[in-house]
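Only a single protein chain was left out; the remaining protein chains are all shown in position.
After this line comes chain A, so read on.
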Amino acid sequence: MAAISIKDVSKVYNGGVTAVSAVSIDIADGEFIVLVGPSGCGKSTLLRMVAGLETISQGEVAIGPRVVNDVDPADRDIAMVFQNYALYPHMTVYENLAYGLKNRRTPKAEIDARVAETARMLELQPYLERKPRALSGGQRQRVAMGRAIVRKPSAFLFDEPLSNLDAKLRVSMRGEIKRLQRRVGTTSIYVTHDQLEAMTLADRLVVLSGGRIEQIGRPLDVYHRPATTFVASFIGSPAMNLVSGEVHGGKLALGPALIDLGATVPTQGTVTVGLRAEDLRLHPEGEGSLPFRVDYVEELGAQRLVHGLVGDQPLVAAVSSENPLPATVSLSITPSRLHFFDSASGRRIDRPGDDRPETLAGGLPALEAAAS
């Protein structure tokens, strides 16, 4: 087990394409870090640089006290779980698990003991003599996890390990990965493009876009205080509504409506305003502050997503599907739930007193208790 420090790391390919630029992340011992971002954001490249499968153009990666820039992947004391499992097709499950240990000259008795322990942990005992092709997708995934766990490395590196599984299995494997990581307490870096997976697994999230870090933070911090409009629109489903508005005095003009901001006025002039779909409340016309023209409705079962327009700007509201939908509606929102972003740079504009919403303080310990 070890801390991992990524310092000003860049990756520039031969053609001059920059995949990762000057990324720095300090990962504590035992922490579960999730790198999340759309495809092409450099998250896999960053992971592969930590693994040693890509060279590091600039900067430094250290695992524990040791800078590993020029260390062979096999000597970095890491284990990696690949998207397509990358099991050795000609070896049995037992041999797959034992391969890494055998090459490190581990005594036979210890290999047997460790493989047995790992197999028990992952419920793989009945399959030890099978070849990978005789296993189901979920079982293969568990063997891939086992191959990482059995080595007891300093760090686990996960490269979108669940994206080849069907939706149901993905949810259960997600839980399994989280439980296993808690149990063995190994520092982990996990790459995914799925923001839900990122939210549920991470101790801390790293949101990447275009090879740069947009935000690092605990999942609920990132959710409640997105640092940029990119993060705001990427994290959370449905995506945060981003509309343009104007702040004058203590009031925000949003299309035809005026919202009283009270004392907490962060800025003046044109801003991008972020509204979470679930923070919006639906009223019969005239009762809310935002006149809302309904375009169409998505029924999700417990929730219903109401798509419509405020002025000429599209907006989504998530409301409970228990109450009937009035024919004509308006919206309201608590002013403290509004997010403000600079309309030019997309950076968050902090308001006095909004650095710690109550939901955050109450939400996180509960999540951690459930995870352990």
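Here is the rule we use: a residue touches a chain if its C-beta (ideal position, glycine included) is under 8 Å from a C-beta of that chain, and two chains touch if they have at least 3 such contacts; residues count from 1.
As a convention for this text, contacts and distances are computed from a predicted model.
Chemist: Can you match the unshown chain of the complex to its UniProt protein name from these: "PLDc_N domain-containing protein", "sn-glycerol-3-phosphate transport system permease protein UgpA", "3-isopropylmalate dehydratase small subunit" or "3-hydroxyacyl-CoA dehydrogenase"?
Modeler: "sn-glycerol-3-phosphate transport system permease protein UgpA"
Chemist: Among A:56, A:79, A:119 or A:222, exactly one should touch the missing chain; which is it?
Modeler: Looking across A:56, A:79, A:119 or A:222, the contact with the absent chain belongs to A:79.
Chemist: Among A:51, A:149, A:213 or A:273, which residue is in contact with the omitted chain in the full complex?
Modeler: A:51
Chemist: For chain A, which residues touch the unseen chain?
Modeler: That gives, for chain A, the contact residues 51-53, 72-76, 78-80, 82-84, 86-90, 99-100, 103, 133, 147.
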